[in-house]
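Only one protein chain is missing from this complex, and each of the others stays in its spot.
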Amino acid sequence: MFEVTMPSLGADMEEGTLIDWLVEVGDSVEKGEAIAEVDTQKSALEIEAWSAGIVRKLLVEPGETVAVGTPIALFSAEDEAAEELPAEQPASTATATASVQADEPPAPEPTVSQTADADAAPTIQTQSQPTGKPGRARVSPAARKLAGERGIDLTGLKGSGPGGAITLADVEQAGEPRASDTPSEMRQAIAATMSRANRDIPHYYLGTQISLQHATIWLESTNATLPMAQRIVMPTLLIKAVALALEKFPEMNGFYVDDGFRQGSGIHVGVAVSLRTGGLVAPAIHDANRLSLERLNQALTDLVARSRGGGLKRAEFADPTITITNLGDQGVDTVFGVIYPPQVALVSFGNIAVRPLVQDGELRALPCVYAGLSADHRVTDGRRGAMFLNKIKSLLQKPEKLARIP
Amino acid sequence: MNQTTVTYREAIKAGLAEALRSDDRVFIMGEDVGRYGGTYAVTMGFLEEFGEARIRDTPLSESGFVGAGIGAAMGGMRPIVEVMTVNFCLLALDQIVNTAATMRHMSGGNFSVPLVIRMATGAGRQLAAQHSHSLEGWLAHIPGIKILTPATVTDGYGMLGAALADPDPVLIFEHVMLYNHKERYDSPEDWQRPVDIEKAAIRREGGDVSLITYGGCLWKALDAAEQLSQEGIQAEVIDLRVLRPLDTRTILDSVVKTNRAVIVEEAWRSGSLSAEIGMQIAERAFYDLDAPIQRVCGAEVPIPYPKHLEDAAVPQVPQILAAVREVMGRHV
């Protein structure tokens, strides 16, 4: 017994209406003989038998419309016994699902293509821009992005670009620390930024104690040969260790913008410097991972001096990819800071003091520092954070490696 | 050392001669390439050196001889088919689009078509509305073919060899106004050298605005960039060189650096290659844009015959200057 189905007679044929049967039950049909007439969207066509056989049952009535692939008749081979017909076929209705092929070719995943239905009117000759929504400031995409990264409020900025648009240069100028910044203005700015950080960034905090025994010994011997002005200070080693660790943990080095993490284009370590007048700045030491200890030491000294003296350059102020805060000189043991948005991590150090530490199964008194990590849980989790801190720890156990110029 | 002057025409001619001498499979066919010496005199003297079989004059049968080029390429030859002018290639569009571009794909890799088609493009010679259009961007819409637009002496010479070495159909568009373009070189080795056909070239570096162009407009863009530098605007001039596949990397890197883009092309503005480039920038460098993208394109009119109207129908230096000043926020 075999089924005859509503044939597909063209690439665009989806269903057919049976006009009439040209055979009756019991008829013997030759291969190629027309058995029915079908109306398609195009015209009436004959259905032919693909094999010889005897018509056993007609499943579709004239006038019925069925989908391509729906069984319309049952045939048996000439020599096949008139076996029992299968139970009532659910097929003879137009609702039957047509010909689901066993092995459908793979279908492409729908790809998101967001094509904004922008102003459809062609602007063929004119190069003018539409005026835009009232109340929305005209800001270039690049300027808007930078302002977001730096937490700069665009309202009130005067644009110098085409059509008075606010440009990159306008935002950069606005972000520059001005001589007229008063402590209270700075306080306000810090308040706004830190509130935003606490509101938007899901922080997690980790801490670990790091032995600085090797580092202390190595610094002493290195500094012994150097003139006073060039002697390397411990914070320089700490910064270098963080910078080198970031090479292995790029997800700590960068920005969270537009609902995603964007890695920094270099390792620019912001160093938090408290100002004597009150307030705080965190200018960057650029490419800290690639500087020799001597140059890093120099940069740090210089930066602190200029921060406090008001001589920072715009770029230094602008783009740290991570911040380090060191409150050791204030006598605290541990610090867990607030991340400076849109950065995603902040490394903190407390004071360096001789503390009891078990090493190789023995209790020893060693110079130690507590290192803390505040990190953005949207970008990393605690396990990576812990590995990052441990990397800093292990780098500080081999200070001679920190001295190598890459 | 004494410098000598080389024209774009001489460069192309040298490239063709070199190809004919170094590979027996290479031959040239097209209308009046032989006895006449080529409409733009590029193949002048070739018939004498290479003979009728390899410098093959064809009847006025663009579809026929472009199709024959496809068949000859599939049959093991390396034909260079010259179609006099881009407008005439429309008569062979069936062969270019339906056959050459699809062959590799529809045969499932059974056959490639290592065919080179050269043609003249562009306005400027007062040849009016059936000999002056720039349709290369239109053809760059078609996957399966490569589109080259040499604008310099080195590219005029070198792109031909690279195109012949390519296993797929390559169309080379030579701008009519460039045939007499001259450059000065110390020695032939300085311009007779291999070039790639993958990358755009930065012809002038600058940090303020990216001027993206190709072909005949390149030299106008460079002129504009020179003038702009005197106003303190440093324009980076990108010569696309290859319109398909488009080197978007170079374009985007430049725009990320300069934050501004002006695209200059001779073809009509609507639905043009400049529209494609602008959209690529909008899609992939939106947050690096500091000003709206600007285009300087051909006017939406068939190329007129009178000189003043023809000039007005295609980009000129003052329009490029105006577009750059606009994106720089400098209003004159």
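For reference, chains read A and B in written order, and residue numbers begin at 1 within each chain.
Note that a residue touches a chain if its C-beta (ideal position, glycine included) is under 8 Å from a C-beta of that chain, and two chains touch if they have at least 3 such contacts.
In the analysis below, contacts and distances are computed from a predicted model.
In the listed set "Pyruvate dehydrogenase E1 component subunit alpha", "sn-glycerol-3-phosphate transport system permease protein UgpA", "GDSL-like Lipase/Acylhydrolase" or "Glycolate oxidase", the entry agreeing with the UniProt name of the missing subunit chain is "Pyruvate dehydrogenase E1 component subunit alpha".
In terms of the touch definition stated at the top, the absent chain reaches A, B within the entire complex.
When the whole complex is considered, the residue among A:Met1, A:Val68, A:Val304 or A:Leu357 that touches the unshown chain is A:Val68.
Contact with the chain not shown here comes from a single listed residue; of A:Met13, A:Ile190, A:Val257 or A:Ala353, that residue is A:Met13. For chain B, the residues in touch with the chain missing from this view are 27, 53, 56, 58-59, 61, 63-77, 79, 94-95, 98-99, 103-112, 143-144, 146, 167-168, 245.
The omitted chain makes contact with chain A at the following residues, 5, 7-13, 32, 40, 42-45, 50, 68-69, 99, 101, 103, 105-106, 108.
What we mean here is this: only the chains that are shown with their structure count from here on.
Chain A and chain B have centres, each the mean of its CA atoms, that are 39 Å apart. Chain A meets chain B in the complex at residues 122, 124-125, 127, 129, 140-145, 160-162, 165, 167-168, 258. Chain contact summary for the complex, chain B toward chain A: residues 259, 269-270, 286-292, 294-295, 299-300, 323, 326-329.
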